[in-house]
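The structure under discussion is supplied below as structure tokens; questions concerning it will follow.
Note that this complex is displayed minus one protein chain, with the remaining chains in position.
Letters are used for the chains, namely A, B and C, taken in the order the chains are written, and counting of residues starts over at 1 for each.
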Amino acid sequence: MAKIPGLVKGLGVTFGTMVRTITKGANTVQYPHEKEVPPIRSRGVIALHQDNCTSCMLCSRSCPDWCIYIEAHKDLAPPRREGGKVRQVNKLDRFDIDYALCMYCGICVEVCPFDALFWSPEYEYSEPNIADLLHDKSKLSEWMETVPEAPALEVGADKKKK
Amino acid sequence: MMQSLFLVVVPYWGQSLLRVLGGLVAVLLPAGTIVYLFLFKMMSFMQSRLGPMEAGPYGSLQLVAEVGKWMQKEDIVPQRADKFIFKIAPVVVLVSTFLLVVVVPFGPDAYFTNFDTGVFYALAVSSISVLGILMAGWASANKYSLLGGLRAAGQLIAYELPMVLAVMGVVIQAGTMNMQQIVVSQNSGSMFGFSGLGNPFVLTQFVGFIVFMISIQAELTQAPFDMPIAESELVSGYMTEYSGFRFLIFFIGEFATAGVFAMIASVLFLGGWGVPFAWFGWTSTDDVANWMNLVGPLIIFTKMMLVVFIIMWVRFSYPRFREDQLQRFAWKILIPVSLANIMVTAVLKVAL
Amino acid sequence: MNQLSSTTDTTPPVVVDTARQQLATEIRATLGDAVLDIYIKPGDDIWVRVRTETWREIHQKLRDTLGFNYFSFLSAIDWMPSPYGRGEDDPTEPPPVRDTTIRSGYAGGDTRMQVFARLVSSERRLGVTLKADVADNAPSIESIANVFAGANWHEREAHEMFGIGFIGHPDLRNLYLPVDFEGYPLRKDFPLLARMVKPWPGIVDVEPLPGGAASDDEASA
Partner (left out) sequence: MTMTSDRLGDRQKLSYIAGQAADARVNLELETEGMTLNIGPQHPATHGTLRIIARLDGEQVVWAEPSCGYMHRGYEKLTEVRTYPQVTTLVNRIDWLGSFANEVPFILAAEKLMGVEAPSRAQWIRTILFELSRIANVSLFLGDLGVQLGAITPVFLAFRDREYVLNLIESATGGRFHPNFDRIGGLKDDLPAGFIDETKAVMKKLRNFCDEIEALLFGNEIFQSRTRGIGIIPRDVALQYGLSGANLRASGVDWDLRRDQDNAMAWNKINFKVWTHPDGDSFARCWVRLQETREATLIVDQLLDGIPSGPVMAKVPKIIKVPEGEAWVSTENPLGEMGYYVVSRGDLGPFRVKIRSASFNNISITPWLLRGVYVPDIITILASLYFILGDIDR
């Protein structure tokens, strides 16, 4: 059939989009009223599981932006089994992540040998004052409940040898 | 005609006051609805989004919010600008719109003035906005606005000629320059003996209609011809240095002119305020029923909305011409086509 | 300076890269004595180190005779290890001693800084990395901007980052850095201030048990 001049076809596309938006609704989400749920693995904020942390400082050493500050002190802890030896363990005094510097690369979560750091897809923690972006360990522990279960893997993936 | 409108004698100064209020409503009301309906809503739907939804139900008060925003913004006058010319430039552009609306008939008796040379007057006045744009471009002492202003001057003058020639076809077919008579001749005429549809000039003068629409698109500096406000090159052309209330005047000016030009287009080509007289057995204006004075404005409003829909639809779909292509298109294509259209109409007019 | 060139080829040549061997012989034939050393990593790449004064001439020859018409990039390397390390040293302990021997890479090299460029032949889809030493005291080399027009910006960047002069370059202004920037940032002895200013949070500071090294028995609850 005769080639429709490009100009007219262009009008057809915009008209078609308009009809589709009116009938089937727009692709945009009206943010404050409806919220889009981010995927499970989305790196929103880092959550800290305090009792796993032995303040080995691996995360703050491998952070490229130097934004994790840890202070701890040695302490004695009751033995695991009665009659066992009294253990000497590190107690966390301060565990801050400065989200103004953090670039969400995830090296700290990955490098932590004791599974103390987890990703949670939470993203609504912006602050009017930049200093409040320094989350201390109590705030980081609050994020723990928002950490989801790891998603099932695609078919053909190697089973995790956990 | 106005004095016996409400069965009370309205002194002369009252009439002109009514006319001023009528003019304001006739210009600002269409501008407001056009901005909301087309710029906010239709553009968003064409881009698969919903557009402003927060201010008022379905974003209806968005324009009020915008006007409020612009009002409270500080309107800056650049230090090296030519102060006086800079200040009155937007007013000149807006004035040309109000002058234009004066000549548009809204009903058998509802019109501001009834010039015998209405069309000639409209075309002459429409070129005042070029002066305003040039003044804005020159006075804001900014390279981008200078370039924008010069481009606007070149473009608007180049596209006035085809507009005038396109309208000549209509004037020849209607045999008069009086807008009221043009409306009457369109609605009372008949095509091939069938008078149910009247004789809208858009059918017989289709070429003239196309050329006129393209020239309007250029006069309003809309998308395929928005070289003067080329955002990707000249930031925003002659309007770059304007802010606050002055920018608001420019903004309203832009859309009010679109509305008024659409009204003129609907008068010249789509039969203005009238429906085909054959439906009611009228033959001329004086035996048209009185309620037509109220229904007329509504009809011309809907026809104007149809024409503005086409203008905006083209505006949101097309990329921009380059400066020399724009000029070449006007001089080499539009003007010869409209001249040919005039000749054909003249020959047919004499033959029939 | 020990060299890591082809003579000490540790990995046994399990696969013989015929295309690059043949290319190596062609280069030796066309460039003659300008070639100081050729190092081939089989199936990977070929490095050619040439004498500094023949730099522009060999580019001309490679482009015209051997058909290397695609200019990929040109830059420089400063082989001196950085005296500042990663800024992650514990201020309390004495500064660690760092090895400052200058060891050059493939196809050897005698000076601290080397200019290297990469040309690719668009027909044979084979690339070659060319290297040339640059004198330590007055680092400068001929510009190849008129052989490959693309090299213009690369040389300007190498000039402002390493301080290497390019003789015959049309306009050797700074590409990125402001006009009055002193120092050559990519040289290893240029400190990265961001790491100097802020103390490293990664230093382990776990205060010992209160009351010195408490023995097991006086376990406080």
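Here, a contact is a pair of C-beta atoms (placed from the backbone, for glycine too) under 8 Å apart; a residue touches a chain by one contact, two chains touch by 3 or more.
None of the values given here were measured: they were computed from a predicted structure.
Student: Which chains here touch the chain that is missing from view?
Tutor: So, taking every chain into account, the missing one touches A, B, C.
Student: Among B:Arg19, B:Lys73, B:Lys87 or B:Arg320, which one is in touch with the chain left out?
Tutor: Once the missing chain is taken into account, the touching residue is B:Arg320.
Student: Hey, which subunit A residues sit against the chain that's not shown?
Tutor: With respect to the unshown chain, the touching residues of subunit A are 5-7, 9-10, 12-14, 17, 27, 38-43, 62, 64, 103-107, 110, 119, 151-158.
Student: Over the whole complex, note the residues of subunit C touching the chain we left out.
Tutor: Spelled out for subunit C, the touching residues are 4, 44-45, 47, 69-73, 75, 77-78, 81-82, 85-87, 105-106, 116, 118, 122, 125, 127, 129, 148-150, 152-154, 161, 174-178, 185-186, 188, 190, 192, 195.
Student: If the hidden chain were put back, which residues of subunit B would touch it?
Tutor: On the side of subunit B, residues 43, 46-49, 143, 147, 223-224, 226-227, 230-233, 235, 316-325 touch the unshown chain.
Definition applied: only the chains that are shown with their structure count from here on.
Student: At what distance in angstrom does the C-alpha mean of subunit B lie from that of subunit A?
Tutor: Distance between chain centres, rounded to whole Å: 55 Å.
Student: What is the distance, in whole Å, between the centres of subunit A and subunit C, each centre taken as the mean of its C-alpha atoms?
Tutor: Whole-Å distance between the two chain centres: 37.
Student: Do you know which subunit B residues sit against two or more other chains?
Tutor: Nothing qualifies.
Student: Going by the touch rule set out above, which residues of subunit A reach two or more other chains?
Tutor: Correct list: empty.
Student: If we count contacts the way the header does, which residues on subunit B are in touch with subunit A in the complex?
Tutor: Listed in rising order, the residues of subunit B that touch subunit A are 42, 44-50, 53, 313-314, 316-318.
Student: In the complex, go through subunit C and note every residue touching subunit A.
Tutor: Contact set of subunit C toward subunit A: 88, 198, 200-202, 204-210, 214, 216, 219-220.
Student: Which bits of subunit A are touching subunit B when the two form their complex?
Tutor: On the subunit A side, the touching residues are 7, 10-11, 13-15, 17-18, 20-22, 26-28, 30.
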